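Have a look at the structure that comes next, please.
Shown here: the complex without one of its protein chains, the others still in place.
Entry: subunit A
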Amino acid sequence: MLDALPDWLATALSHDEWRAVALSLRVSFWATLASLPLGILVAYVLARCEFWGKQALNGLVHLPLILPPVATGYLLLITFGRKGPVGAALDEHLGIVLAFRWTGAALAAGVMAFPLMVRAIRLAIEAVDPKLEQAASTLGASRPWVFATVTLPLILPGVIAGAILAFAKAMGEFGATITFVSNIPGQTQTLPSAIYSFLQVPGGDAKAMQLVLIAIAIALTALFLSEWLGRSVARRIAGS
């Protein structure tokens, strides 16, 4: 990947800096993709189902949004760390280690972005008229089919918005990531961690600024992409 870059770009940034950008993109991509199905499910349950403990689930989903990120990172560390109850089991039975790996960074980013994703999708589901879903069920569609053929197509703009919001949040995640997986160049050093590192050394300001500009470019691209995708999907749904 690095070889394919134009010379001026490759020389503008050092190897480590490019690795930080590439790692951030990879972490955010997988964090978003892996949490999307769960995000849609949780949003649907919160929007359409009434059950005991709904407020507790809602609170749990929102916890990363209101807790200090360092606290979330610490909770992840004691749960998913090598000695944590979940982390130890994953290591023992599946050979999966999250702590101090890029996968752990993806988990931290996914958890931190989850409330934003769920909120966007939940709003979209609540905007779908349940009467349309009723009509589909009278026509013979079971609940999963109603979801797949009526609800999901209608909430697609909201799902896209939620996913891109989550991606942008994951790109910027710092506190929980650095607490859970540290700041190892090439392994867990994401874009924000790299900016932070440059700011800690004398004369690193210029490098930090370069990374900040890249972060701005990625964020704006994501924003325009989401606007464009959302509009074109909405147009297709409205059928005009």
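The working rule: a contact is a pair of C-beta atoms (placed from the backbone, for glycine too) under 8 Å apart; a residue touches a chain by one contact, two chains touch by 3 or more; residues count from 1.
One rule holds for everything that comes next: contacts and distances are computed from a predicted model.
Undergrad: One chain of this complex is not shown here; going by its UniProt record, which of these names is it: "NADH-ubiquinone oxidoreductase chain 49kDa", "Cytochrome c oxidase subunit 2", "Glycosyl transferases group 1" or "Molybdenum ABC transporter ATP-binding protein"?
TA: "Molybdenum ABC transporter ATP-binding protein"
Undergrad: Who touches the missing chain here, A:37, A:53, A:140 or A:203?
TA: A:140
Undergrad: Could you please point out the subunit A residues that touch the chain left off the display?
TA: Interface residues of subunit A facing the absent chain: 129, 131-132, 134-143, 145-146, 149-150, 153-154, 236-240.
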